[in-house]
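Partial view: only certain chains, each at its native spot in the assembly.
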Amino acid sequence: MATLEVKRVFKTFEGLKSDRFYVLDDVDFKISENEFICIIGKSGCGKSTLLNLIAGFTKPDNGEILLDGKAIEGPSAEKGVVFQEHGLFPWRTVKQNVAFGLKLAKRKDADQRADYFVDLVGLTDYKDKYPSSLSGGMAQRVGIARALATDPKLLLMDEPLGALDAMTREKMRVEILDIWQKKKKTIIFVTHSVPEAVYLADRVILLKDGQVKLDQHIELKRPRQVRTEAFQNYVHELEQLLTDCDDNVFSE
Amino acid sequence: KEKESQDTASKTTEGESNSANSETETKELFKIKAYGEIDPQVSAQQIIAKEMGYFEEEGLEVENILLSGPSERAALVASGDAKLSFQSTYNNISLAANGVEIALLAPLANAGGTQSVVARGDLKITSAKDLEGMKIGMTSGAGVYIAIRRMCDELGVDINKIEFVTLQAADQIAALERGDIDAMACWEPWVGKAIDNGGQLLFSGFKSNLPEKKGDVHWIDFHMTVQTTKAFYDENPEQVAAVLRALNKATTYINENRHEAAEIIAGKINLEVDECERIMGNNVYSMEFNQEFVDGTNTMANFMMETGNIDAVPDFYSYSYPEALEKVLPDLVTIEK
Amino acid sequence: MEYKQRKKISFIKIDRHQVIRIVSLIVFFLGWQFICMINETQELFNPKFLPAPTQVIEVAVKYIMDGTLLVHIGASVYRVLAGFFAGVVVALVLGILITKSKMFDNTISPLLNLIGPIPVYAFLPIFIIWFGIGESSKVGLIAYATFMPLLTYTIDGIRNVNPIWIRSAMSLGASERQVFIKIVLPAALPNMFTGMKVSLALTFSALVVAEMMGADKGLGFMIINARNWFKTGDIFLAIALIGILYSLFLSAIIRIEKIIFKWKKDGLDGAIE
């Protein structure tokens, strides 16, 4: 049970350099339990700002955000976050990173649970390594395992695959879907890759200039086939909305 | 004449110490820290009195704290940490002039003979007048300046034509060696070091090698003294007396057994015995509270005021208490207040 | 409307911080003066040992009147400037040689490591024997004290230049010499400036030691001379002036840094509101 209501949220920053005044300008949507939401939009459209509000790192200037009906007070273990730059603690090993939240919660099964999630993301052999000796993809997987370990109702992911190369990225998408299906989470996933969004999401929310321009259900069965026409049509449609580029632009 | 007074002094001490001894058997030893310097001039009696057991005989358990130099002494006395202190008369005047209440008890030695000017070995001096235009290294406002001024007055040298270079004593030796200065004005142990390094002694407070005037002179009195804070002096008259008696015994010992004394002191301050004995040879160890001491001290005070280092000359008796010495060793005090 | 209000709040905020800082200093000096004034009647301790700010000012006025203060300041400023620049130049030259030639590095580094940690005060007599007590020797001592910590920063700076910049420059046709002058030096400069800020404190410490060597003017000389005579007013005045000079030098370096490195980005916001 994790439903999220974003109610007429406004947000701006002191000293903001932009032609518009609000970074988030009357954003309003609802997410039901166990939904996989992708938020897409151009750079600077406010995706991270929105995610930070939901995570509780910042507060809206106006409006409110309710998680299961209660206003969000600040960051907490209920809302797991995966960052683009993974944000692992470099002085802790892979396992220690994953166990961090569990130890804080004084869970007796912290060790086993950490082991379980390290296994889940396929890093059993790297359990006692420090983040500096991991590749970008591995680090990102640890980040996901760490966020999952405390069993948050809601998983917020801010371009978690942005820093990875194409191959790793593709594998990670499959893994994330896998985990989502196994663990029954509500996920909000930020990306600026349209095909990625279409591949992953139940619903794609398109932000433009701080406003929700589109809220689109993706009615494709999983596992989704990229090279089908239906898939490419979704991609095409969303891309058209996003940019004014000509047809030469191709999907990524 | 001097010898006579010393003899009487030692006799008196013997008599006194017996009575004191009987006292200590019943009483516990009085503990006190005595601040001195790693120097046979300032702290000879202090070291001997401790090592020979004179302090103990007088019912005192003294811990000698020997500092590496005089520079931090004023601060120590002023802060009240150093209740019993062995130091040059210079420090006494400086403290008194700065309003620190102290009690100067007695002189211990006249180190005028160590206040010297040493020239480079290769410097040809045909007349004292040759010093005009030369560079002399000296700690700013040092007492040896008094001796230089006396010499200049006496031998017709224009002191204003001498260029004084501010240097700490240890650094003067280096500068002299290099030839950055022509002569250095300082005191022991550096005089000896400078001569060892090939320097020539031009003159000291008591002796001149200058062409115009060779032989004994009396250009400065520079006394080492024992002193307590005024508060200690007021509150502990018995201990003050005990200290004086012990020091008097030590003085006698030093004057009668110079070599043995030098050995004891050298051992305590990690110095060669020869060096120690040589330095002690340039000092006159005596606790006689006489007019010479008073005059020497006042000359010093006037000089300090002239150089702007103190604002006013403090009255001698505002910080000196010869009555303490007079009470225990009356023969040593030859002045009237 | 709302935006303007926000700006105002932030304006007041900055102002408040500045105010607290100034108030803190004022309270400090007033407190000091107050203690000294109480002490004069109560005699808690010897007033000679803690001159009141007003007394220090009196001493300053006295020295300004007789013209000596400017002479002292001038002498010290000259020595610090000359010594600092000499130290920077030596650190740069040695830094370049050490990074250019592994052989030179291996020869000189063990010796520098050997001599580096020795406090200058300790080898003053030896220094005098070798270099005398002239003005150049004072400047030399200050330069030495400045150069030692700076050298590490210079070497670090040169060694950590982004290799991509070097590669870029070479494939744009730069010779090795040109790479060094046009890439390595400007790239190492920020590190050198950090080093300068660190070693400035040592520069000023060395001033006092340098002016033990046959100086007859300068702020360090003022302190040494006053120490011998327990003129605490003079000591406090010299201390205050050294503090002010140090701050001026530091802010000059920071200002130059800001001008030279205007290409740098700064700013990092708090993690949560």
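Order of writing sets the chain letters: A, B and C. Residues in each chain are counted from 1.
As a working rule, a residue touches a chain if its C-beta (ideal position, glycine included) is under 8 Å from a C-beta of that chain, and two chains touch if they have at least 3 such contacts.
Not measured: the values here are computed from a predicted model.
Asks: Each distinct chain appears once here, so what's the real count of each in the file?
Replies: A x2, B x1, C x2
Just so it is clear, only the chains that are shown with their structure count from here on.
Asks: Based on CA centres, what chain would you say lies at the far end from chain A?
Replies: B
Asks: When you average C-alpha coordinates per chain, which one falls nearest the overall C-alpha average? Tell me, please.
Replies: C
Asks: Let me have the rounded angstrom distance from the C-alpha centre of chain A over to the C-alpha centre of chain B, please.
Replies: 85
Asks: Whole-Å distance, chain A centre to chain C centre, using C-alpha means?
Replies: 49
Asks: So what's the Cα centroid distance for chain B and chain C, whole Å?
Replies: Roughly 41 Å separates the two chain centres.
Asks: Using the touch rule from the top, collect the residues of chain B that touch chain C in their complex.
Replies: Counting only chain B, the residues touching chain C are 71, 74-75, 78-79, 94, 98-100, 137, 139-141, 165-168, 170-171, 173-175, 177-178, 180-181, 309-310.
Asks: Within their complex, state which residues of chain C touch chain B.
Replies: 45-49, 124-126, 128-129, 132-134, 212-216, 221, 224-225, 227-231
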